Each structure stands twice: as structure tokens, then as C-alpha cells.
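Left out: one protein chain. Kept in place: all the others.
The chains carry the letters A and B, assigned in the order they are written, with residues numbered from 1 in each.
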Amino acid sequence: MIQRRDAVVLVGAAIAMASAITLQAARDRAYPRDQRADEQLLYVSSGAALNRITLAFDAVAADVYWIRAIQHYGGDRLAGPKAAAKYHLLYPLLDITTTLDPYFNIAYRFGAIFLSEAYPGGPGRPDQAVALLRKAIVAMPHKWQYYHDIGFVYYWRLHDYQTAALWFQRAAEKPNAPNWLPPLAASMLARGQDRTAARFLWQQIAKSEEAWLRQSAQRALVQLDALDQIDQLESLVNRFPPPAGERYSWPLLIAKRVLKGIPVDPAGAPYEIDPATGRVQVSQTSPLYPMPEEPRRLQ
Amino acid sequence: MAAAIRIEALTKDYTVGFWRSRSYRALDRLSIDIEPGEVFGFLGPNGAGKTTTLKLLMQLIYPTSGRAEILGRPVGDIAVRQRIGYLPENPSFYDYLTAEELLGYFAQLFGYSSLERKARVAALLDRVGIGSERKLQLRKFSKGMIQRVGIAQALLNDPEVVFLDEPMSGLDPLGRRDVRALILELRDQGRTVFFSSHILADAEALCRRVAVVAGGRLAASGTLTDILAFQVRGWELVMSNVSREVLARVTPSVRRVTEISADRHALELSLDQAPDRILADLTAAGASLVSLNPIRDTLEDFFMKRVAEMGAGARAPLAEEARASH
Partner (left out) sequence: MRAIRTVAVNVFRESVRDRVPYNLVLFAVMLIASSYLIGQLTAGQDVKIIKDLGLAATSVFGLFIAIFIGIGLVSKEVERRSIYALLSKPVSRAQFIAGKYAGLVLTLCVNVSVMAIALYAILAYMVWATHPASRAVWDAPGLDPALLKAIFLIFIELMLVTAIALFFSTFSSPILSAALTFGFYIAGHFNADLKNFDRVVDSKVAATLARGVYHVLPDLSAFDVKTEVVHGLPVAAAYIATTTAYGLAYVAGLLLIATFIFSRRDFK
């Protein structure tokens, strides 16, 4: 038996729920929430599955995976070149981190540098770096740094200057982009690889507030210095070839008074000279090893 | 004068069984009026429907049909609750509150000022005999002490009508005596007291009018003397110092003799034997009187008889009630 008072209560409840639903619909129209849910529905990956499990605690879970990513990288790095360190989990961990928290800026930039780093400094997978950065662009299309980072990977690791210039150009169009991007893109198209451009790029990165980004940049700059030194050494070596039948060596040149002693690289390790060809390279024991590839110039 | 409590054809059915298919009638068309200022006893064996009636009056449960009024207002009226008090059967309150806090909580619901609350709470706790324990949490209270707290909370607002469901339960003889005195005090103050009990002696000591329920039905109502006068079956005379010869002489003329101890004997006299004659006899022979009490049907005996009189159909619910009432 429903009395009048009970009926009033029920009607009140119905009105309350109806207004709740109306408010919800209005708010959804005004503030559509992330559509990234769609991509995740279609793209089955452990990141998406985790997203379901972690409910509203995505951010904390992202932190957990970020910590794991760093520790994985650090652990493999410290294991030394002798160990079978492969960094094979770095990309999946960074991928999951950024799936759980698509705004995790530092994870993207970390991935950009270290995923593309050649072995044994990293897995040497510039393709993975680019994939991660593309994800960053989907989440935050207004940040110029990601376009710049993609351009950088194409330039420094893949030696694809056309594509690199394109990405630098795109970066230049984003809000707050630095004004050295357009001339950089132009010179890249014109001259391809040259150390001036590379040095310039790394110097920009060396101004970063992230300590490890600065350290990577400084190391790269030192490597560029070493490349310069190698050029000079090789021209010396070619001017004073060994007598017929003899092999190239440092003592020969020291005997000829061309060098004062065995040349060392900026990190303090002695350069090696190939006895057959006379080519100079950085020693495998040097901290600067492995050196970046020296790609061809366009002219 | 308008009735303090008016109950008209109040009925409560419960549906039982797994599919709620069977109906069980806990109260069947109860009708009684209670006059203002009287102490009314609501009697019946366990499971007769007493607590059901009280819960219906407090609107803790809803009637299937019929109605009831308290002080002229329909049951459930919030305003009237300002003027009544209720003690549930086997009350239980909040473990984590002290006796003072519990009464303070209820007093707040009545809307008394902070000062007035303190005064009332202190006075009532004194009245029901709770001393320094009032600062202890209720989880440390014995059953008897909880019962006292229950009585106190029922009187917090100086109620015009007080409802007590088995007020003596859990109390030792001292406590019961105190409660009896309290109920008489309430009557002297002009309040109406409606209390339920399965103990006849309590009703006898306190009430002028009673109602008797059994099996959910009203078995009898009216003044106590009218209902129960014919109940006396005989007398029990307990004497001490009865010599063996005197005993042998008296035995054939009484219904039964029981030896309580070497020195004490209980004699059961039938109704037509005047106990004063035999008492004088024995006293003259050197014995001493210990006690003289009427032997009466228990309330249960009365109910069984009455119920049988009311018809065989009434028996079935009674048995079911005994099971359901646990």
C-alpha cells in the first residue's frame, strides 16, 4: 500500500535521478573526455589491459612502470658491455608507462634519447623511439619538443635528412617553438650531415634542466670533439705514411716527431690506429665508445 | 475522558515461508482502551502477541488492518512522541556510549537545552540506581544495569504515557521491587503506564485493569479481580516445628503434605478448607507458621483453559507462536 507521503518521496527520487542524468549529459557535451579510450579498445596491448585494472589509479601505476623502466635501463647499463644486456624491456615499459599516463612528458623524452642510443648504451632502436614520440604527439600535439625529438632521431641516428628537416619544420610551427628551428631545417636540407648542425642541436639539448639530458648532450659534444680530433689525426697520418711494407703505428709517427706522444681522446683514452689502413678510431675501452656513425655528406 | 491509548481491531499478519506464501497471524483484531492515569497490565504467555502490540503502537511495525491512537493522535505521529516513553523488551543500546552519553543523546532529540539535559540525565540515573557506573561504556554493563538504563531513557521527557515491555526482565528481586515502586510512583504522578508481562504477580501488585492475550487474540479484559478471582485452587500452609504425632493426625484431612526439610513441612489444603482452623490447630500443638499462600492456576494454566474455551482453532497459532517467538 503506497501512501501519499511515500509517493512524494518516490517522485522526488525520480526527479533527482533525472536531473543527475541531464547534468551528466550536459557536462559530457561541454567537456568531452579523452577519446583515447577508443584507441585502446581497438588496440589490445598490456597497457590497455592495465588501464582497466588500475581504474582511477593510472597515474600511480604509470609511476611504478616509470621507476621500473629507469631501473631496467640503469641495471643493464651498469652491467657493462661484457654482459648480455639487451634493454629489451625498455620500450615495453615506457610504452606501458605512457599508456597509463599519456601526459608523462619525461618518459617520452627519455625514450627518445635512450631507445635510439646505439648498443651498448641502449638498445639502438630509433624506430621504437619514433613510435613512442608519435604517441606523445597524439596526447600532446601542441608541444614542439616531440616533433623536434623525432627530427633529431631521424637526423642523428637514421641519417634521413629530408625527413629530419620536415620534422624540424613541423616543430617550428608549434607554439613557443625556438627560433633556431627554421634555419636548422633549411641547412639540413641543403647540406645534410655536418658537425656544425649536430653540435648546435646538442648544445640546445645541453641547456636542458633535466640532468641526464644535459649529461647525454655533453657526452655527445665530447664525441663530436673527438671526431674533429680524429679528422686531424688522420690527415697527419696520411701526410706521413709508413715506409713500404711497414704498418701504421703511433711509434712511427712519434719517431718522425709528428706527434709528441700517443694521442688520447678528450676522455683520456688513447686513440687506436688501424695498422693496415691507418684509420684512427676511439678505443673500445674509452668512455666515449661507441662513437656515433659518421654519415656521408651531401657533397 | 478520552482514552490515553485506544486500540481498534489491530491486526498483524506476517508472511512466512521461503516464497512468502504462508500467512501467519501474530495479532488478531485486538481492541482495548486504556484510561489516562491508570496502570494497565498487558498479560500473556511468551509469544502471545504482547511485544507485537507494543511495536505496533511504536510504529516499529505496520498493522495489516485496524488502527490505534495515543493521546488522541494516530500512532506514528512524531509530535506525540514528545509526550511518551518506551522501554523495549531486552533493550540494547550503543556499546560505545556511556550511560550518561546515551541519555544525553536521547535528551537532545527531545530538544532540551544543554543545562536541562544534564539535570535530567543526572536525576534519572540517580532514580534508577546507577551511580558512578554512569561514566562507563554500556558494553561494560550487566543485563540488569542495561534494564535500568532502559527505564531511565523511557522517562527522560516526563512522559504522560509510558510503555514498558517486560520491565522486570533481567532484574534481581531487589531490582524488581524497585521497579514496582517506580511504577506506583508514576501512577501517583498521574501518568498512564501500559506494561506487558508474563508474570501474574507483577500485575497483581500494580494493576487495577488488565488485558490477557493468548495466541494473538484477546482472551480477557477487565479488572483483575473479576478475571482471576475464581483462580484460587487451594492454600499452601508452610509450618515449622511440627511434631510427628501432630503431622500424622493432620495428614488425612489435607490434600497433600510435603516435607521441605526435617523441620519444615508444606501442607496443601483444598479450597473449601478454611486455613485458619488448621493453623490454629497446629499452632496450639506447638508448630510455627512460616507462610500461608493461595495456590492458583498459573497464568499459563489460565490461558490454556481460556483458549480451549475459545475454540480449538485457536490452538494451532499458539503452538506456532511458541516456535516463532524464540
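Assume contacts are C-beta pairs under 8 Å (C-beta built on N, C-alpha and C of every residue); 3 or more make two chains touch, one makes a residue touch a chain.
Source: prediction; values computed, not measured.
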Candidate in contact with the missing chain, chosen from B:3, B:61, B:199 or B:257: B:61
Which of B:65, B:108 or B:243 contacts the chain that the document leaves out: B:108
Chain not shown, touching residues in subunit A: 5-6, 9-10, 12-14, 16-17, 19-21, 23-28, 30-31, 33, 37-38, 41-42, 52, 55-60, 62-63, 66-67, 70-71, 101, 103, 105-106, 110, 209-212
Hidden partner chain, residues of subunit B it touches: 14, 55, 58-62, 78-79, 81-82, 84-88, 91-94, 96-97, 101, 105-106, 108-111, 150, 153, 163
